[in-house]
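Note that one protein chain is taken out, while the other chains of the complex remain in position.
Chains: A and B, in written order; residue numbering restarts at 1 for each.
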Amino acid sequence: MITANYIKNEYIRRMPSAFCPGCGDGQILNAIARAIDHLKLPRNEIAAVSGIGCSAWIPSPYLRVDSLHTTHGRPIAFATGLKVANPKLKVLVVSGDGDCTGIGGNHLLHAARSNVGITVIMVNNGVYAMTGGQVAPTTEHEYKTVTTPYGNPAFALNVSEVVAAAGASYVARWTTWHMNQLIRSIEKGLTKKGFSFIEVISQCPTYEGRILNMDHIQMLHWFRDKFKTDEKGVFRIGEFVDIEKPELTDELQKIIEKVRK
Amino acid sequence: MKALEIKIDKNLCKGCGICVDVCPKNTLESSNEVNEYALFYPRVRDLDSCIVCRLCELYCPDFAIEVKEK
Partner (left out) sequence: MIEPGEYFVEGDLAAAYGAIKAGCKFFAGYPITPASEITQAMAELLPQVGGKFLQMEDELASISAIIGASWAGIKSMTATSGPGFSLMQENIGYAAMTETPIVVIDVQRAGPSIGQATRAAQGDVMQSRFGSHGDYENIVLSPNSVQEMFEFTVKSFNLAERYRVPVILLSDAEIGHMMERLVVPESINIIERKYAKTFDEATKYGDDLVPPMGRFGDGLELMVTGSTHKPDGTRDTGSPEIQSSLVTRLVEKINKNRKDIEDWEEMFTEDAEILVISYGATSRPAKGAVIKAREKGIKAGYFRPKVLWPAPENRMSKLKNIKKVILPEMSLRGYSMEIEKMFPGKFVHFPKVTGNVHTVSEILKKIEEELR
């Protein structure tokens, strides 16, 4: 039986975490560790890369694997280099919505396009939380944040759809309410040959909660009631893409073999 | 399955109450007791009602709860 205590002792560097009470990041850390455990992956074959933001702290310092905590927006580019240099590594990127689609949006598109075999977990809480709740590319229209005090004039990006269109091998979206589905998707992502992308809608009780006028429990219930895999939900979750196609490091290896013949 | 003990690590718990919310049997409840950081940690209301589903362990963001099986 996998207990939280076992997961903590085996995969977590240290606790308590710096996350706010009720933050979804701790749940996602739990999910990642459980997925690694289910797959029985040796820890030395996993490298975790993150950028800047609250969710960047999930792997660094808490996940007990080789971790690279990089500059804002660039974790996917760092991870691409790491993966290409050592294709045996399972490279896991944990990035927030601002890190992944705002400052680092270009890298996300091109990693999906080149189908490099890394797994990106994007924690989506709809705001820039670490810097104090500013508007993000994922903030809904007319929502008030500290930098859109009169309402967001722009619209939210549907990240999973964009990544799917860009050519990823695996795309799924879950929430922190859907823990078991999330763990299964992370397992699938880690075993997928090509680029895998898992969006996790997560609760930020401190800043998102202020926008939505909800606490973290209410947000979890909102995820439960409004986020559905079919048309019944206000927001769509589920697996969107699950295909096999040639992966970048394999293709680079083929080029080497062709040239050296 | 029955639980022998539900251990709550008072100083890892941040008192978010997610465990209380996800418990299908209302085994846990909020308390008025505070830990070192003045956060209200939960307490076991009725140990016998626990069915050892471990949803609290799965959802706890802080690895603060542990269900020990009989």
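Definition applied: a residue touches a chain if its C-beta (ideal position, glycine included) is under 8 Å from a C-beta of that chain, and two chains touch if they have at least 3 such contacts.
Owing to the predicted nature of the structure, the values given are computational and were not obtained by experimental measurement.
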Note to self: If I'm reading the header right, one chain is hidden. Which shown chains does it touch across the whole complex?
What the structure shows: A
Next item on the list: Check the options A:Asp66, A:Asp215 or A:Asp242 and report the residue that touches the missing chain.
Entry: A:Asp66
Checklist line | Residues in chain A touching the chain absent from view | finding: 13, 42-45, 47, 49, 60-61, 64-71, 73-74, 77-86, 88-89, 106-107, 109-110, 249, 252, 255-256, 258-260
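The rule is simple: only the chains that are shown with their structure count from here on.
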Next item on the list: Compute the distance, rounded to whole Å, between the mean C-alpha positions of chain A and chain B.
Entry: 27
Next item on the list: Would you tell me which residues of chain A are touching chain B in their complex?
Entry: 1, 3-5, 7-8, 12, 15-17, 19-27, 29-30, 34, 179-180, 205, 216-217, 220
Check: For the complex, which residues does chain B have touching chain A?
Finding: 11-12, 14-18, 21, 39, 54, 57-67, 69
